[in-house]
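For this view, one protein chain was removed and the others were kept in their places.
This part shows chain A:
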Amino acid sequence: MSVEVLRLEGIRKSFGSVKALKSASMTLREGEVVALLGDNGAGKSTLIKAISGVHPADGGAIYVRGEKATIRSARDAIELGIETIHQDTSLAPDLSIARNLFLGREPVKLPFLGVFAPIDFPLLRQAASTLLKRVGISKKLDADAAVNTLSGGERQSIAISRAMQFAAKVIILDEPTNNLGVEETHGVLRFVKEMRAAGHTVLFITHNIHHVFQVADRIIVMRRGEVVAEQTVGDTDLLSVEALIMGVDAATLAEQAKVH
């Protein structure tokens, strides 16, 4: 069994009186693709936001490589090596590809000037095109082009390559194939496999169970704010997973499918 990268223990989060996360626990290991499944309102997005620091958790513990970590902000998460690609909201559409790739950690000259330091544009462009080349999308894309000139799939590729570039330990994809065409979806799934090959751990949130069987090693199912099942992809099938998500018996589900 490979090294543990991220462990969550009893993560809790409430919004007012709504307990979005009751107690979520899971362990992610090096170089695996884990699919996080669950119906709407199961707490998947809340969990992701807690790990990525967007909405910090109310309680519970997070361990990164066995060490206890505190994640209070997006910066904390990024510094711990956890990169998140949020649904539709990862890029600033008016900014160039290069500026997006390095947003929040721009290479600068005269760093003592703090936020007023000048961006090192030659380095920025060079690093951007090297990166685009490495992930195999150099041919069409100009690092100076604004992101709003790109297709949805290209945007996801940019966001994913940004996560890969900083050698993140854990890359979280929040419904990365939403609103994408068939070809673009395959591109994203190919990326997921490449990320695993490069040694990243991927946590993949999706509603599309077919995608899970194409790329994931393990499946974690959430229901009503809790993790209710963990399975290895080879040991399960589509129907059982759907039953787990809905919280019904697989046999019942099969029975219902026959009736309709």
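Keep in mind that, in the parts below, a residue touches a chain if its C-beta (ideal position, glycine included) is under 8 Å from a C-beta of that chain, and two chains touch if they have at least 3 such contacts; residues count from 1.
One rule holds for everything that comes next: contacts and distances are computed from a predicted model.
The protein name that UniProt records for the chain not on display, among "Transcriptional regulator, XRE family", "ABC transporter permease", "Sulfate adenylyltransferase, small subunit" or "Sulfur carrier protein", is "ABC transporter permease". When the omitted chain is restored, the residue from A:Ile119, A:Leu189, A:Ile209 or A:Leu253 that touches it is A:Ile119.
Contact with the undisplayed chain is limited, among A:Glu32, A:Glu106, A:Asp217 or A:Asp237, to A:Glu106. Shown as candidates are A:Thr84, A:Ser129, A:Ser157 or A:Ser240; the residue that touches the absent chain is A:Thr84. From the options A:Leu95, A:Ala127 or A:Leu189, the residue with contact to the chain not on display is A:Leu95.
Although one chain is not shown, part of chain A still touches it, namely residues 52, 54, 73-75, 78, 84, 86, 89-95, 99-100, 103-106, 108, 113, 115-119, 121.
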